[in-house]
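Apart from one protein chain that is not included, each protein chain of the complex appears where it belongs.
Note that the chains are named A and B in the order they appear, and that numbering of residues resets to 1 at the start of each chain.
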Amino acid sequence: MIKRAGPHFILILFSASLLLPLLWVLRTSLTNKVSAYRIPPEWTEPIADNYIAIFTDQPFGTFFLNSLIVAVGSTAIALPLATMLAYAFCRFNTGGMPLRLTVLASQMLPPVILVLPLFSIFLTVGLINNHLGLMLAHVTINLPFLAWMLISFFEGDARIVEEAARVEGATRLQAFLFVAVPMAAPGIVAAGLLGLILSWNEFLYALVLSGKATATLPIGLSALETHRGVEIAMLAAATMFSITPVFVLLPFLKRYLIKGLALGAVK
Amino acid sequence: MSALFAPTLAARDRRFGYAMAAPAIVVLAAIILAPVALALATSLFDYTLMNMTFDRFIGFDNFVAALSSSEFANSMVVTTLFVIAVVALEFVIGFVVALMLTTVKRGKNIYYLILLIPLLINPVVVGLIWRMLLHPTLGIVNWLLGGIGVPDIDWLGHPGTAFWTVVLVDIWHQVSFMAVLLTAGLSALPTEPYEAARAEGAGTLQTFWYITLPLMKPVIAVTLLIRLIFAIKTYDLIYIMTRGGPGDATDLISYYIYRSAFARLNLGEAAAMAILLMVIVIVLTLALFRTMRARG
Partner (left out) sequence: MRVNMLLAATALVAVPMLAHGQTISILMESVPDTRFVQEVVPQFTEATGIEVDIEVVNYAEMHAKLVPQLVAPEGSYDVIVVDFYWVGEFIKAGWLQPLDDRIAESGFDTSVYVPVLFDLVGQVDGTTYMLPFYNYAMGLTYRKDLLEDPENQAAFEARYGMPLRVPETWEEYKNQVAFFTDREAGFYGVVNQGLRPDPIAMEWSNYLFANGGQFHDENWNPTLTTPEAVQALEDYKMMISEYGPVGAASFGFDEAFNVAAQGQAYSYLTYNMFRTAYDDPEISAVVGKMELAPVPNGGLNGAWGWAIPVSSPDPDAAWQFLQWIESPEIARQRAMLGGSPTRFDVFDDPELNATYPYYPALRALLDTAHNFPVFTYTPELVDIMGRELSLAVVGDKTSEEALAAIQEEFTELARRDGKIE
């Protein structure tokens, strides 16, 4: 009984430590700044003003849509490319360690170093204030990390099953598509998820490369820290709004990640 | 398979490898190669926001200037401590959570959903939210602690405390990153070794030590590496929470580089520091993978 309850106890403790601070953010989103900072806290009738304000006074609908387009777009470009690259690295050791490091090296530089040259290049080719431009910029962040994450997911059993398939006449491409990729699915889904998150939170490229029409959520959120103080109640509402995609992701998790989990649970 | 065919097969394999790698390499090269090359070049010039031209070559002066600056030295020390603290703590917590997630049968979806939530919050917002929660006299945290008799904690106003406060907030925000990757790694493990171990009557700890851990090595190495790179690049959290202070207790290198570029307007020196940092990370990466291979 204790053995069963132990993991749940740890997970509940962990979940609570992540959620409790957000509970206070939720409360803040339903009040105003003066009540948010009242100590001891006082009960206030919840108000929807902040949620209305972020869509009427502020274009959070547009910010959200831009973030969604850029995150989904950049991940859709980066994930297949990264999967192929990782497979090449893992199976054929393409380019060896030097190529692996070269791919990752640009991400070892702080973005502040890269953003000015990137801006001038994008300006020349007309990719400023443009969804595609920001997507491509985010691909350069996502691709190296996703590829590195995925390398190890092609190790192990996949090798043996692939060989069997090859013996039975499958081409290399077929072995990759129909054996390796499905077997690495938990890794690919997790990497895709982290790719979406990286793009969702990216700030500096989004700041410099976007314009009014293409500004993403991080830009809108940070603008709530004004020279006359932080619009904390509105910020709290916008934060609550910005985490809603997690609920959209849930069905995907069910299909891939959870199935994957069952495998590991054999022990 | 006859030996005669082997070279041809190997060559075909190699070609297929290049074909698989090519699209990614082409896309990356097209977008990021020129900016990286420019950044590398600026480090050798007196290249500032005032004078954005390559007409004053100064060799390694920017590197010398960076290495002889006490502010750079301090930020390297602070960054090292910060990176060790967050990567180690997040790894331990993340791994425990991943193991528990693969163990439980009910509620996985809910747990997984919850752990994703902090990851979706922008670092700037994370900083602002925690500044509110941790406000010494007007924040809910000190008020709750006050309820059990703890006097007001100066979370960010005291050098030693501020460092650990930033570490804690980073853990709250990023620990799930480790958990997601490690959970995926655990989920992709082969099943046979576990069945064999169970047949031989191995205990939970033995299974973990002799099967899970060795099999997880590649995933662990990559997880540590990626988190390490992100930890070294931490700057928004510092920008919002402490601006490197109080004193210079939380002055992380990435924030220092940011200031060199935009407050000190010295892009050349910023690039030089970034390159030094990159060299360190590459050395660390090689060392990490060598150890992993040696043990495996």
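Criterion: a contact is a pair of C-beta atoms (placed from the backbone, for glycine too) under 8 Å apart; a residue touches a chain by one contact, two chains touch by 3 or more.
All figures in this text were calculated on a predicted structure; none of them were measured in a lab.
Student: Can you pull out the displayed chains that the omitted chain is in contact with?
Tutor: Spelled out, the missing chain touches these shown chains: A, B.
Student: Any idea which of A:11, A:71 or A:115 touches the chain not displayed?
Tutor: Only one of A:11, A:71 or A:115 touches the chain omitted from view, namely A:115.
Student: Please pick, from A:68, A:101 or A:208, the residue that touches the omitted chain in the full complex.
Tutor: Residue touching the absent chain, from the options given: A:208.
Student: Would you mind spotting which of A:100, A:131 or A:172 touches the chain that isn't drawn?
Tutor: With A:100, A:131 or A:172 as choices, the missing chain is touched by A:131.
Student: Given the full complex, what residues of chain B touch the hidden partner chain?
Tutor: Residue positions of chain B that touch the missing chain: 49-50, 52, 71, 131, 135-138, 152-159, 162, 239, 242-249, 251, 259, 262-265.
Student: Identify the residues of chain A touching the omitted chain, counting contacts across the whole complex.
Tutor: 32-34, 37-39, 112, 115-116, 119-120, 123, 126-132, 204, 207-208, 211-215, 219, 222-230
As a working rule, only the chains that are shown with their structure count from here on.
Student: Roughly how many whole angstrom separate the Cα centroids of chain A and chain B?
Tutor: Distance between chain centres: 15 Å.
Student: List the residues on chain B that touch chain A in their complex, please.
Tutor: Where chain B meets chain A, its residues are 12-14, 16-18, 20-21, 23-25, 27-28, 31-32, 34-36, 38-39, 93, 96-97, 100-105, 107-125, 128-130, 132-133, 135, 137-140, 143, 172, 176-177, 180-181, 183-191, 194-195, 197-198, 204, 207, 211-212, 215, 218-219, 221-223, 225-226, 229, 232-233, 235-236, 240, 254, 257-258, 261-262, 267, 270-271, 274-275, 277-278, 281-282, 285-286, 289.
Student: Provide the residue numbers of chain A that touch chain B in the complex, in ascending order.
Tutor: 7-8, 10-11, 14-15, 17-19, 21-22, 24-25, 28, 36-41, 77, 81-82, 84-85, 87-89, 91-95, 97, 99, 101, 103-114, 116-118, 121, 136-137, 139-140, 143-145, 147-149, 151-153, 155-157, 172-173, 176, 183-184, 186-187, 189-191, 193-194, 197, 200-201, 203, 217-218, 221-222, 225, 230, 232, 235-236, 239, 242-243, 245-247, 249-250, 253-254, 257-258, 260-261, 263-267
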